[in-house]
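Working notes, structure below.
Here the complex is missing one protein chain, while the rest keep their positions.
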Amino acid sequence: MTSVLRFEPDAEGDPTKLAYTFGGFEPLVSVRPGTTVSTWTLDCFAGRVRSTADLPSQVCDPRFLNPQTGPFFVEGAEPGDTLVVHFHSITPRGGRGVSSTVPMFGALTTTPFTALLHPPLPERTWVYEIDLQAGVVTYDALDSPHQIDLPLDPMHGTVGVAPALGEVRSALAPGDWGGNMDTPEMRAGTTCYLGVNVPGALFSLGDGHARQGEGETCGVAVECAMDTVLTIDLIKGGPPTPWPRLEDDAFIMTTGSARPLEDAFRIAHTEMVRWVAELTGLSDMDAYQLVSQAALTPIAQVVDTSYTVVTKVEKRFLGSPTVMQGMHARWRA
Amino acid sequence: MTSVLRFEPDAEGDPTKLAYTFGGFEPLVSVRPGTTVSTWTLDCFAGRVRSTADLPSQVCDPRFLNPQTGPFFVEGAEPGDTLVVHFHSITPRGGRGVSSTVPMFGALTTTPFTALLHPPLPERTWVYEIDLQAGVVTYDALDSPHQIDLPLDPMHGTVGVAPALGEVRSALAPGDWGGNMDTPEMRAGTTCYLGVNVPGALFSLGDGHARQGEGETCGVAVECAMDTVLTIDLIKGGPPTPWPRLEDDAFIMTTGSARPLEDAFRIAHTEMVRWVAELTGLSDMDAYQLVSQAALTPIAQVVDTSYTVVTKVEKRFLGSPTVMQGMHARWRA
Amino acid sequence: MTSVLRFEPDAEGDPTKLAYTFGGFEPLVSVRPGTTVSTWTLDCFAGRVRSTADLPSQVCDPRFLNPQTGPFFVEGAEPGDTLVVHFHSITPRGGRGVSSTVPMFGALTTTPFTALLHPPLPERTWVYEIDLQAGVVTYDALDSPHQIDLPLDPMHGTVGVAPALGEVRSALAPGDWGGNMDTPEMRAGTTCYLGVNVPGALFSLGDGHARQGEGETCGVAVECAMDTVLTIDLIKGGPPTPWPRLEDDAFIMTTGSARPLEDAFRIAHTEMVRWVAELTGLSDMDAYQLVSQAALTPIAQVVDTSYTVVTKVEKRFLGSPTVMQGMHARWRA
Partner (left out) sequence: MTSVLRFEPDAEGDPTKLAYTFGGFEPLVSVRPGTTVSTWTLDCFAGRVRSTADLPSQVCDPRFLNPQTGPFFVEGAEPGDTLVVHFHSITPRGGRGVSSTVPMFGALTTTPFTALLHPPLPERTWVYEIDLQAGVVTYDALDSPHQIDLPLDPMHGTVGVAPALGEVRSALAPGDWGGNMDTPEMRAGTTCYLGVNVPGALFSLGDGHARQGEGETCGVAVECAMDTVLTIDLIKGGPPTPWPRLEDDAFIMTTGSARPLEDAFRIAHTEMVRWVAELTGLSDMDAYQLVSQAALTPIAQVVDTSYTVVTKVEKRFLGSPTVMQGMHARWRA
């Protein structure tokens, strides 16, 4: 990593200078495959929720939620290629993160889609102190004096490219273009693979979380601005990447984002069965059997416009094959 | 209806001159509220499926499916207004309609979302003769000599405006902007109400069906080009229209489009409960009770990217109130 | 119908003398196939909700909800046979029906399964006057002076046999044994077909509704005790009846009960495709196509432990074939 491109989003004070959709924004910078980028991202509230007195519905403009840094134009990327994004580091920018309940949003409340006759749950904001040295974020209850240290585990909730079919999708939505997948697996040391739908791929990222539970139950993680160093690379041609995939030192991972949640599961698992078959030479039925006994399947989130499931298989169970032309190993080194 | 605007889509032979998304296309024509428009639409295959030998996956380009006539810029339309579209006539343009099974598409097959390990079902195309005089479409079985006359009941599968939040959505998708709702209720004599999300509303329509079963089970109705006469009008301000609504001489109707299908039901029914409360002065709980005993609830489709449910209540059960400022009565006359 | 068996349930005053499950109760009476039975059923509250002051959670014992009249042992019925139930008449016993909202029950509220953090919606009871002569039930709002006449349309919400695999299922549940399907199609003039799972079938019925909206949105219809005359008949052997089917003068109908609601749709539609193929000799793909254009698909209910969808196809579209050995025609005459 001898040279690093610094990309400074023109974001302080002017939320209209950031991207709020995947697709629909002109690229701000062009990068050659293999470029390492140092940049930063705003939190999902564009920094407007700062204290327990700040309620999202009062301080945020719904048109400017979940701002993304980018889009990056990746030189040479064409539909059918696979974009490679390796995260070297993801570091909370400030000493604090925030979370909140948001009216009609979350897994355990009536929403615009699971539309019921209940009034919304209460809107509340929690502030977490972040201690980078100790590696903890501190939960501070609102209604009683409890404080609890939870492990710091920074990640990006939103990582994606422009969608296919000319669509432009809100940064609040996840799908086959990536987007708001909200999986804790998107941490430093992980490589993300995304199918390219448009020339240049138009990659963006945002929605940093100091940590997040699996399911992101109330809809909001420990949100914070992030300093992030990542490498953007490209695999030309090859088997397509229909849904986002991840790889870390131990696991290959597939994702599916859909409703109902079992469809997200089905996507992630059919993707894994086919990927395992491709990596090992197993027949589809043999791969189906192996995945059935070997997979870990954490739920990522059940709160966004589609729900996300992750499926993980240890690479050692597959004979530690070369995955995606060795991209993870190369950039991890 | 003394003056009628003729709008001729520049479509013959050049599918790139039509719109394939809601949002994302510049308006082609500007209309004042209250304008009656005479126009026509291509079928969902852009006319490329013409005989039982034409299979969609072979003759169609997936980027150019479900072409829309429009967008129409409606003068004075602003976010929060309600667009009014009354259908005076919807008439099949040619003497034939087509249907087909499409690989990985439909309610009774594995799809990219309900992702299973089965190979696709067979791809087949059926051709229907349309007899406008007799009011029938003739089903002609492929594997045996059966012919069956079904009632002609022309409708538009796709009617919508540009979505909110800067999104651009494929004409294959339904949602709160309308789009590919595929309900047989969108027939001549019906008025459709759509919430406006962007200046000018950017209204388009397409996807004519000579008839369609409820559920659109195989994913494709009796598809044909249509000659359509409609009035485009506008309600400024007033209560918002969060999801598309319809009205005919007997019924008010709400729609919901979501997955799973029960969420589509919940949307349509909460919308109906609130609309009935607003029209009658009933409390929400009283309206909930009345809708529970009075509603008809046909499924529109279970095949598109979201599923659509329609809920209908007879206006006479509500004391025949004035609905949407009397728009249906005015344009029906 | 020269001879009619009168069956008097031993129900007045002692709810423990009725059946609350399908399976799990000894038969009370044995009938020969072809027997016409005159009987009556209690309402779903066992008659305990009588005025707007009676709230189900206060006056009902949850162990004694939805009492069934039966079980009837049908002589000669064996697993694999099809039970035939033709409804000659279904008549409200009293001059009044009741409905209510029940805490944590209904389509537009948090429930024990769609478990959210909201407190329950208010519990309220509505009383409907029933005028058999005029053929109306009168809705009477609680919070304002509205009265609305709705058409009387009596039906049985619960009709079924003992389940397979030794299961005993609550009368609140629907499934492939029938049970609490809550479809308005179960009215006088309709014939219901049920697959037999145990010797004698063990048929029961209950849950009379003076009328019900499609979806049964709040979870409770216009509930009343019913005087019912039905014929119980049997088809030995033949193609199995995996899910309950119905037939009236114009339509054949299939049902599916499952969650999510699209699975109920898929069951009902695959059943219809296969039944149409069997009745007409069409290939499966031809039948799939025909059903796609011909089906009506009303939602029955989205409130019970599984949700129910009905699919209807007009018999004239199928060449008016002989259905189920002509059972409907025979008993309708």
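Letters A, B and C mark the chains in the order given here, with residues in each chain numbered from 1 onward.
Throughout what follows, a contact is a pair of C-beta atoms (placed from the backbone, for glycine too) under 8 Å apart; a residue touches a chain by one contact, two chains touch by 3 or more.
All values derive from a computational prediction rather than experimental measurement.
Of the listed positions C:T52, C:S89 or C:T114, the one in contact with the omitted chain in the full complex is C:T114. Looking at C:R48, C:R169 or C:H328, the residue that reaches the missing chain in the full complex is C:R169. For chain C, the residues touching the absent chain in the complete assembly are 20-21, 23-24, 62-63, 112-117, 165-170, 172, 242, 256, 258-260, 263, 266-267, 269-271, 273, 284, 288.
Residues 99, 101, 107-108, 121-122, 124, 126, 137, 139, 141-144, 146, 148, 150, 211-222, 259-262, 265-266, 269-270, 273, 280-283, 285-286, 288-299, 302, 307, 309, 311, 317-319 of chain A touch the missing chain (whole complex, contact as defined above). As for the chain not pictured, it touches chain B at residues 108-110, 114-119, 121, 260.
Basically, only the chains that are shown with their structure count from here on.
Which two chains touch most often is answered by the contact tally, and the pair is B-C. Chain geometry summary: the mean Cα position of chain B and that of chain C are 33 Å apart. Within chain C, the positions touching two or more other chains are listed as 108, 121, 260.
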